[in-house]
Structure formats: C-alpha cells, structure tokens
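Please find one structure pasted underneath; my questions will follow.
Shown here: the complex without one of its protein chains, the others still in place.
Read from first to last, the chains carry the letters A, B and C; within each, the first residue is number 1.
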Amino acid sequence: MYIDKTSNILNIKAIIAMKDRSLLMIPGPVEFEPAVLQALGAPTTSHVAPDFIEIFGSSISLMRGVFLCPSGQPFIIAGSGTLAMDMVAANLIEQGDNVLVVSTGYFGDRYEEIAKRYGAEVTCLHAAVGGIVTTDVIEAELKKKSYKFLTFTHVDTSTAVKVNPKPIGELGKKYGVLTVLDGVCSVGGEEMRQEEWGIDVAFTASQKAIGVPPGLALIVASPKAIDTWKKRKTNVTNFYSDWKNWLPIMEAYENRKPSYFATPAVNHVCALFVGLNSIIKEGVEARITRHHKFGKAFQKALSAIGLKQVPLKQEYAASTMSAPYYPEGIAASGLLPKIKQAGVIVAGGLHQQIKDKYFRIGHMGAVKESDLYATIGAVESGLHACGYSYDMGAGTIALHEELNRKE
Amino acid sequence: MYIDKTSNILNIKAIIAMKDRSLLMIPGPVEFEPAVLQALGAPTTSHVAPDFIEIFGSSISLMRGVFLCPSGQPFIIAGSGTLAMDMVAANLIEQGDNVLVVSTGYFGDRYEEIAKRYGAEVTCLHAAVGGIVTTDVIEAELKKKSYKFLTFTHVDTSTAVKVNPKPIGELGKKYGVLTVLDGVCSVGGEEMRQEEWGIDVAFTASQKAIGVPPGLALIVASPKAIDTWKKRKTNVTNFYSDWKNWLPIMEAYENRKPSYFATPAVNHVCALFVGLNSIIKEGVEARITRHHKFGKAFQKALSAIGLKQVPLKQEYAASTMSAPYYPEGIAASGLLPKIKQAGVIVAGGLHQQIKDKYFRIGHMGAVKESDLYATIGAVESGLHACGYSYDMGAGTIALHEELNRKE
Amino acid sequence: MYIDKTSNILNIKAIIAMKDRSLLMIPGPVEFEPAVLQALGAPTTSHVAPDFIEIFGSSISLMRGVFLCPSGQPFIIAGSGTLAMDMVAANLIEQGDNVLVVSTGYFGDRYEEIAKRYGAEVTCLHAAVGGIVTTDVIEAELKKKSYKFLTFTHVDTSTAVKVNPKPIGELGKKYGVLTVLDGVCSVGGEEMRQEEWGIDVAFTASQKAIGVPPGLALIVASPKAIDTWKKRKTNVTNFYSDWKNWLPIMEAYENRKPSYFATPAVNHVCALFVGLNSIIKEGVEARITRHHKFGKAFQKALSAIGLKQVPLKQEYAASTMSAPYYPEGIAASGLLPKIKQAGVIVAGGLHQQIKDKYFRIGHMGAVKESDLYATIGAVESGLHACGYSYDMGAGTIALHEELNRKE
Partner (left out) sequence: MYIDKTSNILNIKAIIAMKDRSLLMIPGPVEFEPAVLQALGAPTTSHVAPDFIEIFGSSISLMRGVFLCPSGQPFIIAGSGTLAMDMVAANLIEQGDNVLVVSTGYFGDRYEEIAKRYGAEVTCLHAAVGGIVTTDVIEAELKKKSYKFLTFTHVDTSTAVKVNPKPIGELGKKYGVLTVLDGVCSVGGEEMRQEEWGIDVAFTASQKAIGVPPGLALIVASPKAIDTWKKRKTNVTNFYSDWKNWLPIMEAYENRKPSYFATPAVNHVCALFVGLNSIIKEGVEARITRHHKFGKAFQKALSAIGLKQVPLKQEYAASTMSAPYYPEGIAASGLLPKIKQAGVIVAGGLHQQIKDKYFRIGHMGAVKESDLYATIGAVESGLHACGYSYDMGAGTIALHEELNRKE
C-alpha cells in the first residue's frame, strides 16, 4: 500500500515545528536568526516581481562582499552544497584535464570522485586523519606536471581540519593552475579573502556559516575561472549545471531585469538576502574575529575536559566547528542522547576511518557566546551521565578564560 | 563597489524580528516554543469558525488540567496579568468587604491598592524584603476579624519569594475566607494544586510559566468563588471585567458553541492551545519537578559565585526565577549590557526598596538545562568583565553538581 | 475528567494554521498583511529592550497620524475593543454624570449599559434598525439638559450604519459636551478627522480597519478629554482601566524610556507597528478613498442581485462593511456554508431584532479589489446553490461599473 500510515498526523511537535527549543549545534544546518526564518516562511511572490528582482539582484551583489571578491561572478542556485562542488567541476574540468585534489577528509575524497566523473586525470594528496598536506608537498606535486585545476577543502566538515588557503592561492598563480576552494564549512565564518589570496573559485552552501536553511548552492568565480570556462573545447556534460544557462540569469537579475532559466527558490533567496545583509551589517572582519575567538575557546574547553580532537594541531583546527574524540569507554549511542537531553543537538562522526570514535559540534553563523556555555555545559552533563570521570566544570572555566583573554 | 545600496535596510532586526538569537531569560516574557509562536503568527480565522470553537473550547478545558482544578471555572481573557488581578478583585470584592493581603513584594503591594479601589477595608501584612509572612501571623490576623477575601502572591516577580499556598488554603477553609492566589509567576512551573489545596481563585498571565506571549489573562475560579460572586449585592463596577459577561462565553465555547461578548484574541488563543497541550504532554507533575530542580540548581550556582539573593532562605526561593544582588561595586548599568553581549537578556530590579541593588532571571516554561548553562556562563562573563573577582566557573560547577545529583 | 480528549492533536489544519486559504471577509477580524502576521509570530523580546522601546514609542506616535489627531494622547492597551469602550467610560464618567448615547445598533446599546455601570444618568436616542438619529434630534436633546459625555458609534458593526461625526463634533463644541466616537469599525477605513472635527475621544480595536489581529484596544484622547479626566472628583472605579496607570507608560515609551505598569503584549505591539506603518505608507487620505470606493461598489453589487441592505439609505452605509438581508426563503444555515464552500467566510447577523434575517461582510484594512470580486462571486454562487433566482453575474457587473467609474 502506498499511502503511508503517518498521514494521520499525530505528532504535533514534528509538524508545526520541526524542532523544540533544543539548540542545534551540528556543523550545519545550524541555528538561524529569526529574521532569516521569517523571510523563508513568508508568502511566496513571483520570481519576476519587482520586489523579488531587487532582492535577488541585491543578493548577487552582496555575495561579492561576503566572499571578499569584488571582481567575482556570483551564482545562487537551488540545490545542496554538493551541487556547488559538482557544478564547479562540471564547468571547469574537461576530459583529460589534470586535476590535483588536496584532501583533508570526506569532502576532499569526494572531490576526487567528482573530478574523475568528468574525465579528469586526478592526483589526490591525502592528508592523514586530522592532518593537512603541507604547501611543500603540494608544490612538489605541481612541479611534476601541468595541472589545470587544484582543489582543497578550506574546512573539512568530517574532520574540522582547516587548511590555509593563502599559500595555495600563491601556488596557483605561480604554476598557472585554477585554485578551487571548497568553502562549505568556512565562507561566512573563517577568514577567506578570495580575491586578495588569488582563489579562483570558492563555493559554499547556505546552511553553514552563511546562516540560511539548506537549499542553496553558492559560488563565486573569478574572471580567470569564467575565462577558462569560456574557452572550453567541449560542452559542459550536463544541463542544469552549465553556467551557460546561469550566467545570463545572474547578470540580468543583478542589473535588475527579470530573466528565466529555472524557477529560483524564491523563499530561499529572500532568506539569503536577509542572511547576507546580516553578515554585512556585522562586518565580515568582525565576523571572522568572532568565529576565530569562539572556535579557539571552545576547543580549549574540550581539551580541558580531556577530550582529544581530530585536528592534530591547534593551527589545523577550524573556527567554525570542533571534532572531539569520545573518551575511552564512551560511545555515541550513550553520549549523544544525553547531550540532547540536556538541550543540545550535536552530530556523530562522518569520516569513514574514525566514524564511531568522535563527534562533531558546529559553532558558526549566528552563534553566540552563550551558546558555547550551553553546549559545553550539555557536553559535560552528558559525559558525567555516561560515567566519565573528570574535573567537572573545567570546560566552562577554560571557555571563560579564553573568551575573556585580553588580546 | 560590491556592497549593494539595499544593504541599508535600516533597522532590519527591529522590524522583521523583534529579537535576534539572544536568549530571553527575564521573569516573563520568556523564550517560547517555536510551535507556540507559529500558532500566534498564523493567518487569523473567524472567532466563530468551527476550528476556532474547537480550539477555544479545548483550551478552556485544558486550563483545569494545568491549574489542577477539575471543578473550577476557567476564564481566558484578552489583557495582561494585571487585568487578571483586577478582574478577580472586581468580581469578588464589594464596598466595605474585609480583605487581607499578604504581601511579599511589588505585586502583593499592588493588590492592596487594587482591593482599596473596590472599597475594601484592607489589611496588608507586609513581609520584610526577601521574607515571607508566616502562617501564624496570618492566622492571628484572621482571628481578629471576619475576612471575606485573602490574597497572596505565590511567587512575587519582584523578589523571587515563594509562599507555600497549602497552609493558606487550609486557613481559608478554617476561617471561611476566599483564598486568592496570584500565580502570575507560578502557574505552569511551581507546584500549585488549586483544588486539593482549597485555593478559591488562581490566576496567571500567558507569558510566564504557561509559555505563551503576553496578551492573555488566565483565571480559574472554584465553585465557591463563583457562588460568592453570584451572591453579590451590588453590580460589578466595571463592564469589561464583569464575569456576568464572560461566564456565558466560557460555557458556550466549552460546549463547542459560538457566542459573542468581545472578540477573543483569536491568534493568542490558538497559541495558548498549543502551549497548554505542550504542558499536558510533558505532564504537570513532571513540569513541576523540572522547574524545582532547575530553580534550586540555578540558585546554588549564583551562591557559588558569591551572589547573595533576595529570598532570605532557600525555602522561600521560587523555582521559576532568581533574584541575585549585585556584588559590591557592580551596578546594573555596567553588568546587564555585558551579560547581553554574551548573549543573554536578564532583567533589572523592580522592588522599590532595592531596585538598583539586584537583578532578576527567569527560568520557566520551555527552559532547558542548556539555557541554565548559557545563562550562568553569560552572568559569570559579565561579572568578570565588570572586574568582579571570584572563583571563575564556580557557578557552572555548582550547576553541574546540583543538576546531576542523584535523588 | 478535566483533561480534554482533544489534547490528542488530530487536526493538522486547526493546529498549524487556524485557517486554510479561505478568504476571511467578516467585519473583523479581517485578512491581514503577511508582514503584520510575521511580526506577530516573531520571537518575543523583553518589554524593556531598546528595540521594543523604539517600536512601542513609534507606534504611540503613529497612532496620532492614523487618528488624524496631532494633539491627542494615544493609549495602546492589551485587550479587546470592548475594553476600549469600557476604559473611556471608566475614566470620563463619574457617578451622576449626564450621558447621551446615540445608538445605531448593538454597540450603541452596549454603551448605554456601560455608561449606566458607572452611575451615569443615561439618555439613549435609539435609531430605527438601519436608520440614524438626525443631528436635529441630537441637538434637541442637548438643549434639554447639560450633558457631560455624548457617545455615538461611527459605524455600528451590527448594522453597517455609518453616522457622520462632523456635525456631532460641532454640537459637542457648541454645547460643551465631550464627544466620544466608537471607531471600532471605522478608524483606518472611514473618514475620521478627530482633531479637525472636534471629537474628544476616538477608539478602536486592532482587528478591524487598522489591520492587526485582535488583542489591542486603541484610544486617542484629546487634551480636553485628558483635562476632564484630570479634574475627576472621584477615583476611577477600576484599576486596570485607570489612565493614571497608563498615561505615564505611554509618555515614557514615547520618550523612548522604559516603564512598567503591566507587561505590554509585546508581539502584538510589534504587529501594530507594522500595521500603522503600512497605513501611513498608503496615506490616510488614500486609504479613506479606497474604502469609500470599495464600500459603495460592493453595496451596489449587492443591490444588483436584489439584496436589500440594513442601512436604510446609501448615505448611511458604511465603507468598511455591508449588511445585506437574505432574500426571502433563504436562511443563514443554508447560505453561509455554501459561500464558505466557494472560498469566502462571511458573518451571520448580530442585531437582536433582525439577527436571523441578514448577514454581514467586512471589506476593510488590506482588502483589495480582487477580494470584492471573490466575495461577490462566492455570494452569488451560494445564492444560486440555495435556489435563489436572479440575474446571475449582475453583482459582478455592478461592481465593475462602480469600480471603473470615472470620477
């Protein structure tokens, strides 16, 4: 029978509100500003209504501000972050291209798979779990052959490992290779100066540090990337991802003219508009500083209660999320529900090699100092309930010290 | 330039959303469940639409469950909690009636004023700030003359002092006096067994432990109270508060029939319906236990960081809120904005005698353990930023200990 | 048993959204702008938060613009429109005052009852059903004795009869009597120039032409009214309605200072702020013109399909609502559900003498031309389904002619 029994709506919480007041502290989706959610739930207008044209056009412009890429070409597309990864590869990789993937986890590995899908000759430099690939190693590889496309994950959501994009941007210029930054867990939170650092393409998804519910793929491509795409010898192998279809749309809306390729996700674009405005209002620099301070403090707090973390060095640790290992004898199935009971939702592991050994906490977007106290409190509560023996409150004390440190 | 002119949507936060993600921890309004807010913001229907009749009727019935008063008559009226105070007095006090007010703060004092407004001969037993009036003292007063009406504040929002209603209910029966419980800061959070304890009238406002935005006055009157009202010799001196207008409405809707006196606050009633259901779903007993545990733990946390509190003894301390004094040398103007900066909104003082010496924190309704960690964290942060010297983290540690205590 | 069976939430429509897409065309509550509903459903902030002080303060100021009363003192109070009626009487009537009530329906009659409640010597001039009381008759009565307070209903929601306030304002000045306009079904829709016309007090409720869900009583009092109140010899007989409690609050917030008497209905005030802004943005004059045009056109449409209307002359007919009689042989129980089936919710009768003989349609606030077509279409459909024989489509044709008439 194909009519599901659940059509007898029983669960009021599940229906009216997906979530009660529990704090969502996973590495995306995160907690969003009420204003963003209100925009998402407002009655839909026409995708060619003057108000919407203004909102869509402005959002395209605001993307440049958030990506710090004044000359870039933004794309706002209905889809997930994975679509952003795929779209960039689809447009910039041709059969036989040499592609260098620098992988620091699940999403780096995924890019290897994507690039192969487009017929690339892929070399993948895999970091050890929790480690990075050093600039020297990357440069050594670039010397070996002529690469067209080099991609790396700014923050890999599976490991919380952060890579410094700046030297990679420099290598890109030096060796004439397009640099592609997977910013899904970084843009809007980590320092990411696309134009200044010479990153050719950066992309993200709405539900991370941008602060908008999942459903939009966001890309900014440099003039060089656009130029490379224009010089393709072959057609992009799929239709929905082809910039040929999207570029005229982005240009038209930014010039406040309606245009049609595919119906934009009207409500989502309005929510994005509110989210981008809120970033610009806070100031991109201030936002980076806040994320940096929060990330460092939260990680010190985890260390203070004896939790080792996936990133092997603090300098590899993301600002937007943390990835602590479970203490010995404590398993996800025990800990996570207890943390939830104390009011906070965190995420289990994702990286294949260590999947059941660690958990993940997002602290990005509209996150506040008080959320960090709430989260470390709930984590400590959960650990205590699981019988973990440690210096109770040490996490919070470390958080206090770090957050209140005079710089 | 990449910052679009439309980014100067001025005061976007003030408009679309009253509040950003800051945690509202004042003693009402508090943080509400998303489901409640969604019901409030849904398109309004007719006050005589079948769906609304069902919702209003059910809400009236559910009130009995929340007030633990199976024989009581509920009233749901558009207005503030002050209207509830006033309406009870307006209907039950006549010129010349002897009224005994037991005051433990601002709201007790206010009832003295209200009762006088209706021509009562009022005796007011004032507790010292932070103290209560003992049962003996009340009984001694009841022996002096024949009172018709005795009122007390279950939890006075200005002092966080809680009074035990049970012995007062007993005195009421013994001396044949109507007992009126101001439950504005208690019903839905504190233990309040209206019928079992012989409380004749209890009232509250929606925005407190009931968990619904401000705008509704909620009253449950015992058969004895209704009977006393029916035997009035004079008319109720105002129109809007007269139960003669409201009783038929409550009866009609509970019998699922439309009726008209004044247009009900349709959206608010729908939000109340969701709020009451959520209380019943949690269970009134479980909810009382949760509030009790949270209140005690939070107050221990405040003590642990050296903050004296207004209630003179722990047994007088409310479960729904706390009222700590500022440490010496620290003023509201310095501390409260710093706590806000850390992400939590708390309230200043209200009691005239100590207004500038203390602040107030609400922890009721949909409050979660993680909110307590967030709040104590923000309070400690604020104190630290103000230069207060203490054992940092001690608040959180105390919170942990108390919340994790095995009973 | 006091836990209602309906706590097993079954009805998704009733819960998440009170109403489906049906068009609410009753004379209040009406359809509201999405922006107003969004403000209502946003997370609640503190009643003393800076953003809220700004919103509340601005709303008080904006009230003067909407009531066209630059010198007036606005009051924004949690409660229904009936509270507004009651509050004005409670503050301006003292025992023994002579009060003249000009009644054109249910709400005029109600004011007679209210005024008596405050000990007034009330003379009530009752219009015939559908008629008005002429200025001559009113003046003749004013000559008989010295009145303190004269009240009339601008548009009586029970009859759709509109009274011209201007000559009554003049009589007020001539005879030194306070003129009180019940604007519940008029302010924000009908022409109402409070200051220019010398009306001393005007009041309304949020859910009518102001365009905000029910829950707020709105009053503007002239300096003369405030002065009269200040010169009272006796206390206002109830507490919640006493302007002594409210005036300092309104003044404080308008001066952007927090103050406390009763917790304001925070969400409602934010919704009102959006609603008042939307009126000012449209322009009060433009809004009056729109309502006038729509009201006239809709009433012509009703006439064109043979429906007689309660107001005995077109000049007595409100712009904000219509009150057609059922054609012979057609009853509410048959017609109204059929109109609902066609997508529009209208209201049954309210006036005691003719309750079952007519129905009521609101067309105020954010109403659009298309809503009129929808409504007349649904009414015609319903009539047809009930077997009423008439010139189908005649209503719409009349609507077209009138709406498209060149002035």
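Definition applied: a contact is a pair of C-beta atoms (placed from the backbone, for glycine too) under 8 Å apart; a residue touches a chain by one contact, two chains touch by 3 or more.
Quantities reported herein were computed from a predicted structural model and do not represent experimental measurements.
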**Request:** Write down which of A:89, A:317 or A:383 is the residue touching the left-out chain.
**Result:** A:89
**Complete:** Answer key for A:71, A:235, A:255 or A:353 versus the chain not shown reads A:235
**Asked** Among the options C:38, C:98 or C:299, which residue touches the chain absent from this view?
**Response** C:38
**Prompt:** Where the complex has a chain not shown, which of A:164, A:267 or A:341 is the residue touching it?
**Reply:** A:267
**Request:** Against the chain that's been left off, what residues of chain B make contact? List them.
**Result:** 6, 8-12, 15-16, 34, 38, 41-43
**Request:** Against the chain that's been left off, what residues of chain A make contact? List them.
**Result:** 1-4, 6-7, 9, 11, 13-19, 24, 26, 28-29, 31-32, 37-49, 51-52, 54-55, 78-83, 85-87, 89-90, 113-114, 117-118, 205, 207, 213-215, 235-242, 260-268, 270, 274, 345, 347-348, 350
**Asked** In terms of residues, what is the contact footprint of the unshown chain on chain C?
**Response** 12-13, 16-17, 19-23, 31, 33-35, 38-39, 54-55, 57-58, 61-62, 64-65, 69-70, 274, 277-278, 280-281, 341-344, 366, 368-378, 380-381, 384-385, 392-394, 396-397, 399-401, 403-404
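The rule we apply is simple: only the chains that are shown with their structure count from here on.
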**Asked** In terms of CA centroid distance, which chain is the most far removed from chain C?
**Response** A
**Item:** Distance between the centres, which are taken as Cα means, of chain C and chain A, whole angstrom
**Value:** 51
**Request:** Round to the nearest whole Å and give the separation of the Cα centres of chain B and chain C.
**Result:** 32
**Item:** Centre-of-Cα separation between chain B and chain A, whole angstrom
**Value:** 43
**Asked** What are the residues of chain A that contact at least two other chains?
**Response** 12, 16, 34, 38
